[in-house]
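What follows is one structure encoded as C-alpha cells, with my remarks underneath.
With one protein chain held back, the other chains of the complex are shown just where they sit.
Entry: chain A
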Amino acid sequence: MARKLLLTHIDVPGINTFEVYRQKGGYVAVEKVIKTMSPEDVVEEVKKSGLRGRGGAGFPTGMKWSFLAKPEGVPRYLVCNADESEPGTFKDRYLMTHIPHALIEGMIVSSFALGANTSYIYVRGEMMPQIRILERAIAEAKEKGFLGKNILGSGYDLEIYVQPGGGAYICGEETALLESLEGKRGNPRIKPPFPAIAGLYNCPTVVNNVESIAATVPIINLGGEEYAKIGVERSTGTKLISASGNIVKPGVYEIELGLPVEEFIYSEEYCGGIANGKRMKAVVAGGSSVPILPANLILKTAAGNSRLMTYESLADGGFQTGTMLGSGGFIVFDEDQCVVRNTWNFARFYHHESCGQCSPCREGTGWMEKVLHKIESGHGSMSDIDLLWDVQRKIEGNTICPLGDAAAWPVAAAIRHFRDEFEWHILHPEESQTRNYGLAHYADPLQPIVS
C-alpha cells in the first residue's frame, strides 16, 4: 500500500469529530509549533518540504508565504480557498466532509506561521453541508483551547470564520476570491500588487488551497526534509486525486507523487480500469482547463517513457504532447465518448463562468461555445475549425486572470489531438447525429443536446 498522509484515518469511524481525530494524533502539529517553534521556523519547514500549491498552479507554498509583507501595526490574513469549482475536481469537498479537523489544524499551523490572528475559509456556497461541518469543527477546537484567545497558554490568538461563496467559478482565482470575501462581484484584480502586499481589506494576505493548508500538518509532524523524501524530484509529498468519468471506481485517492499513470488508471488499488470492459479514449489529467490527451500520450510521453503522476512528467512535451497535473481532477473518457461534445460542454462552462471584465474572454468564450455547438449539432464547416483555433489563440495570454487560458487550452488540445473527429462531424453531419466517432465501429445513439 502506498503511503498516506492526509487520508490515513479516513476509514476510522467518527474521525470527523474532535475526540477521534485527537486520539489518532490530531492537533499534535499545533502543540509542536506553538510550544516549540517560531513562526519563521514553520515557514522554513514548509519551504524545505517542497510543497507546491495543490489548487492547480503548483507554486511553491513556502515561497508564497515568504513574500508576505509584514508592516508594523497592520493585520495579516490567511484565507483558505475552498471554492473548489474546477470541473473534475472534488477532493477538497471530500476532505472537508470526512476529516474537517485536518483543515482546521492546518489553518492554525499556517496562521501561526504567517502571524494572522483572523483567518477565513472561503467555501463555495453550494457546499452548505460542508460549511456546517467546518463550523462545528471550529467550535470543537475552540472549546478544547486550540482556537480563540491565548491558544494553549501561548499568548497567540486566532479566530477562524467560514465564508460562503455564491456559485461563481471565477472566485477560485485568488484576487476574485478576495473581492468576493469583501462582499463584491468576483472580478479578478489587476496584479501587481499581489495579495502578499495588498490582499484582503488592502492588508497583506496569503490565499492557499484546502489541500495545501492540510498538508502543513504532516510537514510539521514529519519535518520538512522527511516530507520532501516522499515523491519524485520537485514533486514532493502526496496528492489527492479526484478520479471521475468512465472508470470502475471513481472517487478521491491519495497517491505518492511519482505513481505511473497506467498504474493509477488500471490497478485495483485506484481506478480499477475502464468501466464496462471498454477501452480508454482520452484523459483530462488535471481538471477541465488542462489539455486533453489521447490514451497513448497519457500513458507514455512522446519520447516513450512511462508517464508519471508528477508536475514534471505530466507536463513533459509541453502542450504539443503533454498536459498538466493542475488540481488533480482526473477525468477518463471511454471509447464511446465524443470529444467534440465534451469540448463544447467545457466551452459552455467557461462562457457561463467568465466574469466579463476582459473582452477576449467575455466574447471569445461565447464564440467558442457557439462554433462548437454548431459543429456538434451537424452544421459545421471546415473553416469553423480554423476559426476556433484563431479565437482560442487570441484569448490565451490576453486576460487579467487565468480563466482565459483555462478556456482556451481545452479547445486547442482537442483540435490538436482529435482534429479527425472534428472533421468527421463536419463531413458526416447526419451520421454524427446518430452515432459517436469513437474508437469503435458502433456506439450508443447520441442524446439530443439539452440547451
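Observations on the structure shown:
Here is the rule we use: a contact is a pair of C-beta atoms (placed from the backbone, for glycine too) under 8 Å apart; a residue touches a chain by one contact, two chains touch by 3 or more; residues count from 1.
Rule of thumb we're sticking to: contacts and distances are computed from a predicted model.
Not shown: a single chain whose UniProt protein name, out of "ATP synthase subunit a", "Acyl dehydratase", "NAD(P)H-dependent oxidoreductase subunit E" or "Paraquat-inducible protein A", is "NAD(P)H-dependent oxidoreductase subunit E". The chain omitted from view is touched by exactly one of A:53, A:88, A:380 or A:404, namely A:88. Among A:163, A:323 or A:399, only A:163 touches the chain left out of the display.
Contact with the chain that does not appear here is found for just one residue of A:186, A:218, A:258 or A:380, A:186. For the chain missing from the display, the contacting residue among A:125, A:148, A:317 or A:429 is A:125, taking the whole complex into account. Not every partner is drawn; the one left out touches chain A at residues 75, 84-90, 92-93, 118, 124-129, 161, 163-169, 180-186, 201, 242-246, 250-252, 284, 288, 329, 331, 333, 337, 341-342, 345-346, 349, 352-353, 355, 447-448, 450.
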